[in-house]
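Take a look at the structure set out below.
The complex appears here minus one protein chain, its other protein chains still in place.
Showing chain A:
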Amino acid sequence: MSTKIEVQNLKKSYGSNEVLKGLDLIVKDNEVVVMIGPSGSGKSTFLRTLNKLEEPTAGKIIIDGHDLNDPRVNMNQVREKIGMVFQHFNLFNNLTVGENVMLSPVELGKMSKADAELEARELLKEVGLEDKFNAKPQSLSGGQKQRVAIARTLAMKPDMILFDEPTSALDPEMVGDVLAVMKKLAKAGMTMIVVTHEMGFAKEVADRVIFMADGHIMEEGKPEEIFGNPQNERTQEFLNKILNV
């Protein structure tokens, strides 16, 4: 198995507030990593540095062998291969569902418009929304929006996808549909880093669970290790809190 993502001593500060305090992580091909941790611990920030939506303050990120510190690396090309799914979906409000999915492959010259449309219809079918091709995002439920967002990401044929709390803005009855799509992706071998508190999802598909707190990775291991027998005091405390709500 080759290395997809390698992070060395990654740091990020906003002004004097150091949010990431030196993270190290290696994610292999086909691996599914679930990231948990209290609010404000830096999970979103970490994901966003991986595709440089945030510029790291220090450290090294190597994606598929490309060192992102290297000025010759074309970040747009790197991003094509890293999908990202956001907590609040961020569908393009000025476009229809179909256009959302087709936009980047067509704009970036990956496909003709006709091919992109076929592809988009196929992807929407996979996420169970083939009938929404011409709908406006505003007319969809949260769960539907998130599935469109996943289809939009898949349209770029990414090597890996970053999920930042993809279900936490959803009504409970919508969560299942989105998780089902994500499980399908995981089982098909997609490399994924998923920030989520859905323990069921983590137990079922995660190869590894990472617990993050205060800008550090506190503990990592197989799901059954972290959930069944956490070693770190902070991990125990956190799991107690979220399992006993």
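By our rule, a residue touches a chain if its C-beta (ideal position, glycine included) is under 8 Å from a C-beta of that chain, and two chains touch if they have at least 3 such contacts; residues count from 1.
One rule holds in what follows: contacts and distances are computed from a predicted model.
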Which of "4Fe-4S ferredoxin", "Protocatechuate 3,4-dioxygenase subunit alpha", "Amino acid ABC transporter substrate-binding protein/permease" or "Xanthine dehydrogenase" matches, in UniProt, the chain that is not displayed: "Amino acid ABC transporter substrate-binding protein/permease"
Touching residue (missing chain; options A:N94, A:N134 or A:N244): A:N94
Contacting the left-out chain in the complete assembly, out of A:L20, A:V34, A:I63 or A:M84: A:M84
From A:K12, A:K43, A:K132 or A:R152, residue that would touch the chain that is not displayed: A:R152
Of A:V73, A:L103, A:A135 or A:L239, the residue in touch with the unshown chain: A:L103
Residues of chain A in contact with the chain not shown: 51, 53, 76-77, 79-84, 86, 88, 90-95, 103-104, 107-108, 149, 152-153, 156
